[in-house]
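Only one protein chain is missing from this complex, and each of the others stays in its spot.
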Amino acid sequence: MSGMASPVIFWVLAVVTVGAGLAVALTRNIVHSALFLVLTFIGTAGFFMLLEADFLAAVQILIYAGGVSVLLVFGVMLTRHGNIKLSNPLNRYKITGGIVAALLLLLTGGLILYSEWEVSPEALREQESTVSAIAVSMLSEYVIPFEAAALLLLVALIGAVLLAKGVKHSK
Amino acid sequence: MESLFINIGNLCREKVVELTEVLNLPEAFAGYFMVLIYAIAILTFVLLNAIVLVYLERKIAAYLQQRLGPNRVGPRGILQSLADVVKLLGKEDIIPRAADKWIFRLAAVLVIVPTVMVYAVIPFGKDMIAVDLNIGIFYFIAISSTATIALLMAGWGSNNKYSLLGSMRVVAQMVSYEIPLVFSMLGVIMIAGSLQMSDIVAAQKDMWFIVFQPVAFLIFIIAATAELNRGPFDLPEGEQEIIAGPFTEYSGMRYALFFTAEYANLISTSAIAATLFLGGPSGPWLPSWMWFLIKVYAMILFFMWIRWTIPRIRIDHLMKLNWKFLVPLSLVNIFVTGVALKLFSGW
Partner (left out) sequence: MLEQFTSIGIFIFVGLGFAVSSLLVAWIVRPKRPNPLKMSTYECGLETRGRTWIQFKVSYFLYALVFLVFDVEVVFLIPWAVEFLKLPWIAFIEMFIFIGILVVGLWYVWKEGALEWK
């Protein structure tokens, strides 16, 4: 079995990621929310690294911290005109929201802790390189999902342009 | 001569291991402390070079424009950069009343972090990579893509129309040109068969990749110039256009941090170009790290030459160049490289 993940790093990452996640929801300034979200993305990349998935960690940083965040921040900056400091206020449903979130946490936490997790034999093999393993399986076993991902991206692209063009016409 | 730095490193390592044993620290400490020393050494190297480059750029710009450039401070103006650093340290730090203080301050700090992190995978010489990651070049790609967020923070934090507009343009430009930049590196990865920097250097021992991938090299140069916000692609920073773009409200040391980051990025991008296309730290007769320096400086001088020769491009031309020319061209390059490689290596 590959090395044990250092508990200190895990707990630091956990506190940072979950804390940033809470900050996203609770900060009143929406731009601050977006930036805390970037922090959660980076924290998640840290978790991938702890699991020795180096390629995935870099992918997380590239796509999420480098791409999705830019998209989000552009969206926020281009549409926010009011008083930015109060643009993300807490609403009336904070107590109900809190209860629902706590129930969800109990449910998923319970499921995770009480399921029988199997360790797949492939994970136990010492990998030369995660990248090669991904390449091979992506193009042989998982070809259909791979091509389907391209179709999904195409649909997203066309959809976004259609929506944006709608905005342009109404000017 | 060749192993000069490796020997210095090994000497340090022995001392550190002794220290670890004397103080009864866990064994892993020695290794990590050595990495710390490497990081500080690399940082010092980069900063010294950045200072030299500021001066060099001004002198080159001057001679290309048939004037003298800085020549008062020290013989031939050599101490000019030092004077600039001292001045910037002493400038008052003015944060506009309306600015978002935390984002404003954090942006200046966060722009340096990815710049420094990237140096971990650069091969300074034979066996002189700080952290020879398996995902080498992909790490470089991922980390440099995070620089955009720091720039967005700078523009937003200033609470100034021009800063905001400037930073959005910078980010739109950087983000667009990342695509052909990465696509151009793919050809090299295909030939080398690995993302690891040491493998890429080793794969070029018979022939530099610039010979196999001339088109990719050209695309890389153009895309890199745009990523660095330099040369004909510096519209978001052009003084005549938008004051200083995202950096309008910054003064003193914070401003200095942004510009240090810019020069440090120039050095790291030139280093990547030298590694991917010019064979990295290798060559006959001279030590490997000397070859590395020569190649990096060749690339840097090339970037500077381009900047001071070609006039600035308009933003719509900039975007058109990227999406309608560079992206399709780099895809064609990948296709041709793929076909050629398969044919060359047999079915």
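Per-chain numbering from 1; labels A and B assigned in written order.
By our rule, a residue touches a chain if its C-beta (ideal position, glycine included) is under 8 Å from a C-beta of that chain, and two chains touch if they have at least 3 such contacts.
What you see is a predicted model, and the numbers here were worked out from it, not measured in a lab.
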item	value
Hidden partner chain, touching residue among B:Glu178, B:Asp234 or B:Glu262	B:Glu178
For chain B, residues in touch with the removed chain	28, 31-32, 35-36, 39-40, 43, 88-99, 108-109, 112-117, 119-120, 130-134, 138-139, 141, 145, 158-162, 164-165, 168, 171-172, 175-176, 178-179, 182-183, 186, 189-190, 193-195, 243, 248-249, 252-254, 256-257, 315-316, 319-320, 323-324, 327-328, 331, 334-335, 338, 341-342, 345, 347
Chain A residues touching the omitted chain (full complex)	3, 5-6, 9, 49-50, 52, 54-55, 57, 59, 62-63, 66-68, 70-71, 74-75, 77-81, 129, 131-132, 134-136, 138-140, 143, 146-147, 149-151, 153-154, 156-158, 160-161, 164-165, 167-168
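In the analysis below, only the chains that are shown with their structure count from here on.
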item	value
Touch list for chain B against partner chain A, complex	100, 102-103, 133-135, 138-139, 141-143, 145-146, 148-149, 152-153, 156, 164, 168, 171, 175, 195
In the complex, chain A residues that touch chain B	29, 31-32, 35, 38, 54-55, 58-59, 61-62, 65-67, 69-70, 73-74, 77, 129-131
